[in-house]
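All protein chains but one are shown in place.
And then subunit A:
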């Protein structure tokens, strides 16, 4: 325990740097995945026939072990952060597409038909009704993707991308490196937990069910 505190206090800046780098890799992967997944989710929600095909494709990716997937991506994209971000991207597709799909499908059809009958265009229906009502479910997908993404990035050190995983690996290589391992593992876990909590809070805030006159 003492060695852990000494290590952290001596390498505080280094840990913070890796922490930040780690977070960014996960966040970018999820961000790019969102940019693709949300429109895809909307599309398959509207044109039902595509949905099973797309969702199956997403689940196939999920079944591949992360390390294997990363190795293959590395062959194509070389060492470094791009490979890690790409991996996070692919693993984030399914949860976000799936939640967007479910969120939009889950909007009460009486609400959409009332909105449509009031004279909304297709686009207005999407932006003023379907997305606002589905947004908390979509956020839940992004939250899952981010937590998983943080885990994936920890492995990213094997393709030379750095991050908190690098600290853990360094610890395993050192003799009596438990303290170093902890200095990498604890922030990783912390990041995942905090990300989960913060996203959960945003998600609840966006949920229309929780809106009240006083809020």
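FYI, contacts are C-beta pairs under 8 Å (C-beta built on N, C-alpha and C of every residue); 3 or more make two chains touch, one makes a residue touch a chain; residues count from 1.
In this text, contacts and distances are computed from a predicted model.
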* Structure fact -> Taking the list "Carrier domain-containing protein", "Phenylacetate-CoA oxygenase subunit PaaI", "Quaternary amine transport ATP-binding protein" or "Acetyl-coenzyme A carboxylase carboxyl transferase subunit beta", the UniProt entry for the undisplayed chain gives the protein name "Quaternary amine transport ATP-binding protein"
* Asked: Which of these touches the unseen chain: A:36, A:50, A:102 or A:120?
  -> A:120
* So which bits of subunit A touch the chain we can't see? -> 108, 110-111, 113-121, 124, 129, 132-133, 208-209, 211-213
